[in-house]
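FYI, not all chains are in this one, though none of them got moved.
By written order: A and B. Residues from 1 in each chain.
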Amino acid sequence: MSWMRNAWYVGATSDEVGDKPLGRRLLGVRMAFFRDGEGRVQAVEDFCPHRGAALSLGRVCKGELVCGYHGLVMGGDGVTRSMPGQRVSAFPRIQRYAVEERYGFIWVWAGEADQADPATIPVLEWHNNPAWAHGGGLFHIKADYRLMIDNLMDLTHETYVHSTSIGQEEIDETPCKTTREGATVVTSRFMENIEAPPFWLDALRAIGVEGNPKVDRWQICRFSPPSHVLIEVGVALAGHGGYDAPDDKKVYSVVTDFITPEVDGSMWYFWGMARRFRPDDAELTERIRAGQGGIFTEDLEVLERQQQNLDAFAQRKLLKLNIDAGGVQARRMIEEHIARETASV
Amino acid sequence: MSWMRNAWYVGATSDEVGDKPLGRRLLGVRMAFFRDGEGRVQAVEDFCPHRGAALSLGRVCKGELVCGYHGLVMGGDGVTRSMPGQRVSAFPRIQRYAVEERYGFIWVWAGEADQADPATIPVLEWHNNPAWAHGGGLFHIKADYRLMIDNLMDLTHETYVHSTSIGQEEIDETPCKTTREGATVVTSRFMENIEAPPFWLDALRAIGVEGNPKVDRWQICRFSPPSHVLIEVGVALAGHGGYDAPDDKKVYSVVTDFITPEVDGSMWYFWGMARRFRPDDAELTERIRAGQGGIFTEDLEVLERQQQNLDAFAQRKLLKLNIDAGGVQARRMIEEHIARETASV
């Protein structure tokens, strides 16, 4: 297994699971998501125990999943409730998955459902917080999920992949620092008295800054298992305290990245940005979302071609430079968890 | 082999083989169909013995198939007739397939051509019969052909898959009866004094019935080897004798299903409906054909996803309920035939 099992992954956004079921392959398994009678999201194998039909093609009726082929009624616990004209008590149970809805996401526990502890879901303070606005999207990418972690834990690539929006040479020129803080790997970079790249200049305009003033810029990438990367990013007018500058002198956001393996070699990538400036400006939220979507599409091609190369040159060793330390340490942390899981079986 | 060899399958419709050859993969083999000098359809391997070109990319000239690459002339018996500037007597023979054109279909014998007996092609009484009208179409489906037999021999799925057209809850609530009658498996269901679903209400309107009267409804599914399913369906105004009601009190059709394996895991599905009401109404024929095409497209997705699930969970046992008896017995009949064919080799 190339991913942790005793962990929560984002499987869907809340609005993807409405009146209809959602079928999605996650963590190597085809799952069917639906809402039960209390509106709680449930997840079971997307496999009807009658004839193997995909349950997600059916419909939800009174909080249970009705197979679209012959009407078998499946509960969120994997137990068949009923089927027209049949006694179902001996029907085999199908796998259910522990799920938890928080912060606009459906979180899925990759391991045994009875070991799932919702307390270990990360706290996302911006959700439903009037001081913040959040927008984002979902990409399916044909690359190992860890290539995305590498990507996000080393933002020097912004200079090259995103040269027209958030990239700038000073990122390359400023060393980054990688540390392990408990269960988190942190890579940070602080740049002082530099030009603001187009994305941030646009953000400064949104809070009323005019002209093209010099800024202090920061990027603090935090990886936490199994595959979440939250990145504090922002700029402040130069000389006002940088990261600690007062709110009217800075624009500050958190890039949110939840990465879920689909099968080996492909992933679902839930990306977004939570910002703490002009939270009520819905038009700005949409503009940032569209811009971020464009930027992350640039990463997508780079990662898919990288995966093809790694498949073709499977025996070749890659370099691990200091800029790669974030990804390297994140991978090491994942491997340690997997090793512990394997040992405890 | 997962299908019977000593049997006729539908390979094409008559109008698919006109002035030009038709190339189609059927029963595991790429075949080239064309019409000879008398207009009789012939079928040979789609493989030119000269350099392996696809004969079906060529043209028909004087009743023989002319390879589109270098002009080799192939007869319907698999023997090369001529080639510009060449003596062809020593050219290797290619496989020919026994074919027979009847009822608007090209029937192909899956086994040795010299064992093909056209007398065993089923009789389709509606063809060229002024009391009947027939319309239909062809789907390519990425699923084992037996999944379609299961589907057609258990119409309880109509309640779910086709809920807006021919489905209704009474199908589920009324038990079906499955019997083996000689070389046929029959699953029948009779429902009395029920609402007419939209498709049948529309049909009643076509014979002048007004309002929304209660009806008696029947479904009699007949499987015969290797993979034909003919389904008598209809409704009569309630209390006039049901299936035996006089013609002005009922609408009656036969759903025609000829299913031909392409390779393991995919099929060609020739679907249609022959009806015995308002046979001269060409506009009605087209309307029914379009509606049926839409209904069967709903099955298509269900079956392809079912096949994906069965491939992914290959070791899992499926349930065999009483509603599945038709498909189960049809599969058993196919297996018995295959076992006899294997034993007699």
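Just so we're on the same page, a contact is a pair of C-beta atoms (placed from the backbone, for glycine too) under 8 Å apart; a residue touches a chain by one contact, two chains touch by 3 or more.
The structure presented is a predicted model; accordingly, all values stated were derived computationally and were not measured.
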Complete complex - number of sequence copies, 2 represented: 3
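Methods note: only the chains that are shown with their structure count from here on.
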Between chain B and chain A, distance of the C-alpha-averaged centres to the nearest whole Å: 47
Touching residues on chain B, where the partner in the complex is chain A: 150, 154, 156-157, 159-161, 172-173, 175, 301-302, 305-306, 308-310, 312-313, 316-319, 321-324
Touching residues (chain side chain A, partner chain B) in the complex: 30, 46-47, 49-54, 57-58, 66-71, 83-86, 91-92
